[in-house]
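Structure incoming, see below.
One protein chain omitted, others in place.
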Amino acid sequence: MDLFTLVSLILIIAMLIAAVVAAEIKDLLSAAIAMGIVSLIVSILFYILQAPDVAITEASIGAGLSLAIMIFAIKHTERWEK
Amino acid sequence: MEINLLWGVFGIFVLLPLAGSILSYLGKKFAIYIGIIFALIPTIMLYPFYAQNISELINIGVNINLVFDTTTWFFMLMIDTVAFASFLFAISCVKKKPEGFASLMLLSLAGANGVLMSRDFLSLYIFWEMMSWSAYLLILRSSGEYARRYLLFGILSAYFIIMGIGIFYYYTGSFLFSDSAGIPLMGWFWILFFLVVGFAVKMAVVPLHVWAPYAYSSEPSFVSFFSGGLSKLGTFGILMGMYGIAGLSILQGFGTFRDVSLFGYPFALLGAFTAFIGTILAIFQDDLRKLLAYSSIGQLGYVMVGLGLGTPLAVSGALFHAFNHAFFKSLLFLGAGAVIYRTGKYKISEMGGLGYRMPFTFLFVLFAIFALAGIPITSGFISKWMLYEAAIEKKFVIIAPLMLIASVGAFLYSFRILYGVFLGQLDKPYENIKEAPLPMLVAMGILMLPLLIFSIFPGWILEWIDDIMKSTGVGTIDYNTYSYYSSIGGANMLVLWIAFMLVFIVAMLIFLMKKARKVDQYDNYLAGESPPYVQLHAAHNFYKPLRDTWAPLLKYSIDRAYEKLSRFFVEGFEEIKKIYTENPQDYAAYLGIAFLLFLFIGWWLL
Amino acid sequence: MKRILGGVIAVLIFIVLALAFVHIPFGNIDLAEYHYYNPVDNEHTQDSVPQHYLDEGKKETGSTNIVTAVVVDYRGFDTLGEVTVLFLASTGVGSIMYIFEKEKRRKVRRANAVVETASKLLFGFIILFGAYIFVHGHLTPGGGFPGGAVIASSFLLLYLAYPRFHAEHKNLNIAESLAGLTFVGVGILGLFLAGYFLYNFLPFGLPTYLFSAGVIPVIYVAVGVKVGSELTGIVDAMMGVRE
Amino acid sequence: MIAVHPVLLIAIPLFFAFLLPLIGLFSKKVLKYVVTGTIALNTIIALLVFREALNSPIFDILGGFKPPLGIVLMVGPLGGFIALIINMAGLIISIYGMEMKKEPLVKYYMLSLLLLMGANGMVLTGDLFNLFVFLEVTSIASYGLAAYNKDLKGFEGALKYVILGSIGSTFVLIGIALIYSQLRTLNMLDIATRLNEMDPYVKIVAFTSLFLGFGVEAEMFPLNTWVPETYDGAPHSVSAMFASMSAKAGIFALARVIFTIFAFTNYLWFVVIMGVLTVFFGEIIAYAQRDIKRMLAYSSIGQMGMILMGLGIGTTMAVEGAFFQMFSHAMAKALLFIAAGYMIYATQTEKMSEMKGIGRNPLIGIPLLIGILSILGMPPFIGFYGKFYILMGGFSEGYYAIIALFLAASLVEVAYYARFIKIAFEGGGKRYPSPKATVYIPLLLFAVIIVIFGVYPKPIFEILSHVTTFLTGGV
Partner (left out) sequence: MIPYYYLASVALIVIGIYIVIAKKNLIKIIIGLDMMDTGVNLLLISIGYVKGGTAPIENGNYTLYVDPIPQALVLTAIVIGVSVMALALSIVIGLYKNTGSLELDEIRRERK
């Protein structure tokens, strides 16, 4: 269990938890934020997998902009899932 | 060999009518006249092509090989003359959008000629479909619902034919009629079954006849070509299918029952049954066109019997009867058209005594009725007589009686037309109606001519039929110019005509010797009293007692059976509609299940 | 009922895909062993595509960042498609949100002073940083896409800070179209000059210098500007109604 | 000679799409002529490319690196043929598009140009990931166009298309990932030749994912659930574009996956079944429809199912029929959708029952009849040859029962089209406004093409004789 697998496993477990939270939580805003966390962790994983270009892109577009757009959409519609 | 498109067989009989249909559509008002010219050319051109055997191959991407031989010539004579007569009739009868009428008529004529000449399944199917959808559009001109029913059955017949073609292609790998070697017996069975059923739909054989009464009640001038001409394509198809492609040896291969092939016999039975049902239903129709439609189904039942039996006598009788049917049926329809054109009424009960005002129409319809009922001196008699003899010769206990009853029925409804429309008392509103206009009379005359000629000299037409029989390998019949002979008798028209002439002269003498008193039209039946005008023309509800006896049988109508069937399907469609639930989640679930299903199939297959 | 169905399908697909991926080695693969077949000359070579990029990438394209070489030069056509996709997205969002802009204005709370002053300061630097990323696309990691995204996030910051701020649509469109035209223009130019679309016709220069790797920086600047303006356009359209 | 580069088919619409906003700033009116002009230019180039591709496939290397290092556009005779169909249909539909009045017109023209570009790209490209990118371009342009009406039906149709489209594209990406992980290359021919290096189970999963992903775009049975609502909600010219452009590109991509890349011959049996099921359900539900665009959408599913069946049967004759059917379906369906657009505009309702006598005006009646008869497969029109060849191909492979089922379904198709003709040509209808030039010119153009190639299909058959190369894994 060298450092690489250890760190990756921790991050993967965190990511999957965030994904399940995004799936089940009733409050859309928190679901969007959970989705943001998932893409943040994914961008860190990209960094671990030696893909810096993709990590920056994923961070800025995945975590940043898509979260912003998601929150704008929630602003225009409702916040709570029935 | 490089055939010049314009003078070759394909050019004259298919391209020219096609060009005509386009031209007539462009010539808005003169469409019918252009149509007449383009319908006349193939009829005239038939003469130089008489006993010739020309084959052509045209490649328009798919190769179409056409052969012009005696069979084609014989059927084309029928169809083109009837088409020409219908066009003549249409001059005064078709007022609404003549260009549509003329162009579609020429299109179906081109299709019909194409079917007759094609010797490979692909071109047969192309021309067959062209003919059926142009007929559909012509019916559409008068009523959408009837046209829809016709199209459904037309396409059904086309798909049966395609199944037959497909199985033929599966075994032989090509579409040519000629290379039909190497097909196993079972293969032949399915090919012939599908082909014959497909063509039988066009001949309105009983279970598949439902479209005919509706289709035949559209424009009279089109219907005469449609029922007279186009239904003969069904006969041509079955003739080519059973005898041209398969040939007698294969048919016999299915085993014989009283040396008639077991494949053909059930169709003969079906034909007899059609004749019976068609005639019975025709008797009780009050609408003139429906009556003629059912009678047409009945007469075609006879042809089906002949083709089904397959003995030389039967097939030649069938062909001769088809020829007669083409002419007397279209003549009857034209006559009915003339009557409807003048009186504007369709119901027989509303007409009466028109014979006084429309003598020539009366004469033509009278002669056609004699041919239809098979009165001895007419050519109709010979063909029906040949069919009876064929049935009796082979001792068919069911077919012969059915045909006899049917011919009695034929006489019944033909008398109904004669009495209901032409004889009896002339009704008030029809006091001053004029005779049908000249082009109509000329058209009817043209159609009456061949009936008259071949009733005197049957030999000529029997000679043509004999060539066909030889080319399709069915066998030969012995005949001479005035009569034909078969194993159990024959018919000698010369003797019959002489007898008729004698009786006729005697009747004329009595009439001229003033023994006969001229009876005024209104003073019969009244035993001396003279009340004011009384309408005594009882054409209404003509065969009431007969109808009551047949009532139990009439309960079951085939039309209602089809209605129930289609309702059942439509409900089924509404059920299936529920699959598309309009909820994207179900669609996503479909996608997931589809992925798993494809994967399992892929893993299991590879 | 849908949850169970969804769960069952999800688990089954997981098993099926997991079974497939178990066959694929993770990590210990030698890139050189996948010998490719060249369909144009119809010959099986001993060379493998990724290994070729890694070995001759620097020489053939002049850019030290091999990923950028692949994104812009070797597979430049994908990036062209990619830029069209983004262009489509901003047009689509624009056309859909078009009708909502005429809706009544809603009151929006002002951001507090800290955010306003900070964004005034930071806005310049973020744009500078974004520009740095896509200008050095061929030297350091990052390139047109992340650079553009950073610029868009700088505009996002302004949206958050100043409620009445509205990026001018016309300018965005012009920037977007000009950048797109340069990209396609460079491609067509390559076609005219050397017969291949998107051919790298400028000189490569020295590997680690700024003005090197021929056409790549030009394209990446165009992509950066385009992505920046398009994402800002999307954000602006999504913001929709503002005082 | 410059004109022969297939890449221009993609670069030119893109160039003008980017140019449109700038032109839009100056004058709105000139836009629609610019769009039609671009597509006309594109069609001419497509013609030249197609003529060139007839004798030998064109490899248009992009960026100067030979495949599989760089991306390459592989244009075989059939790819050229489909590209020509797409551009021709696009040109004629764009004439109808001029009538579009709904707001942000600039964006409408941009989206339709890029839809054309995406469809061209999907047909021409020879690289798997590039095919995915162009699939995305086509899909996203279609999402934007489907929702263009901005009414409830439009949004709902677009939503369904988005959900299914993105699931489909995710599966395509999974397929690409699997193939890449084993072969480390993305060029289609390269993959095709080195397919046996892949692990068999992985090969099947990759094939299924790609098959599913492109199946959504090619309207295969369980995946075409989005088609009715999307075609119904989209504006008329857009649904005409969908039916003739994106559907054709989708099914050609599917044909590429089946024949060029994987060539799983014994899997074809299953493709035939899916094809027949598509036809069966498409036609049956079309019968149960009340409004015209829904009916046309389901009938278009049925036709695409027939093409799929032809491809699945796999003999040269059947595949030739399938490609012929693509051509005839594109022309006839575009004609019908434009006619439907005019009818809905004239009668202000989508319900067929209230469209009495719409066909009586010959300008609409005759092209409508020609279109319907061609779809029903009547001889003198192009619809006949495709259907006949597919059937004969099916027979030569012995698929009797399947052909019987197919014939039953197309009998249902005849029933509902005859029902529509009955209503359209019934007398006594109201006086309808006569169609404008932008409506009857495209109708007449499509009708003329249908008749000319129907009566004399020899040139088309010469093109399709190259099917054999396509079958044996050629381009």
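Order as written gives the chain letters A, B, C and D; numbering starts at 1 within each chain.
Here is the rule we use: a residue touches a chain if its C-beta (ideal position, glycine included) is under 8 Å from a C-beta of that chain, and two chains touch if they have at least 3 such contacts.
It should be emphasised that the depicted structure is a prediction, and the values quoted were computed from it without experimental measurement.
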Omitted chain's touching partners, listed by label: A, B, C, D
Option from C:Pro39, C:Gly92 or C:Gly187 whose C-beta touches the chain left out: C:Gly92
Residue of D:Lys107, D:Arg184 or D:Arg294 in touch with the missing chain, whole complex considered: D:Arg184
Absent-chain interface as seen on chain B, which is shown: 582-585, 588-589, 592
Where the unshown chain meets chain C, residue by residue: 2-3, 5-7, 9-11, 13-14, 17-18, 21-22, 24-29, 31, 49-50, 53-54, 57-58, 64-67, 69-71, 74-75, 78-79, 81-82, 85-86, 88-90, 92-93, 96-97, 100, 139-141, 143, 145, 207-208, 227, 231, 234, 237-238, 240
Residues of chain A in contact with the chain not shown: 5, 8-9, 12, 15-16, 19-20, 22-23, 28, 31-32, 35, 38-39, 42, 45-46, 49-54, 57-58, 61-62, 65-66, 69-70, 72-74, 76-78, 81-82
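Please note the rule applied: only the chains that are shown with their structure count from here on.
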Chain pair, B-C or C-D, that carries the greater number of C-beta contacts: C-D
Centre-of-Cα separation between chain D and chain C, whole angstrom: 30
Separation of mean Cα positions, chain D and chain A [Å, integer]: 38
Distance between chain centroids, defined by C-alpha means - chain A, chain B (Å): 77
Numbers and ranges of chain D residues touching at least 2 other chains: 201, 205
Sequence positions of chain A contacting 2 or more other chains: none
Touch-based graph of the chains, sorted into line, ring, star, complete or other: other
Interface residues, chain C side, partner chain B - complex: 2, 5-6, 9-10, 12-13, 16
Interfacial residue positions of chain B with respect to chain C in the complex: 585, 589, 592-593, 595-596, 599
Complex contacts: residues of chain D adjacent to chain B: 159-160, 163-164, 167-168, 171, 200-201, 204-205, 207-209, 211-212, 215-216, 222-223, 225-226, 228-229, 264, 266-267, 269-270, 281, 284-285, 287-288, 369, 373, 376-380, 384-385, 388, 391-392, 394-396, 398, 400, 403-404, 407, 410-412, 414-415, 418-419, 421-423, 425-426, 455-461
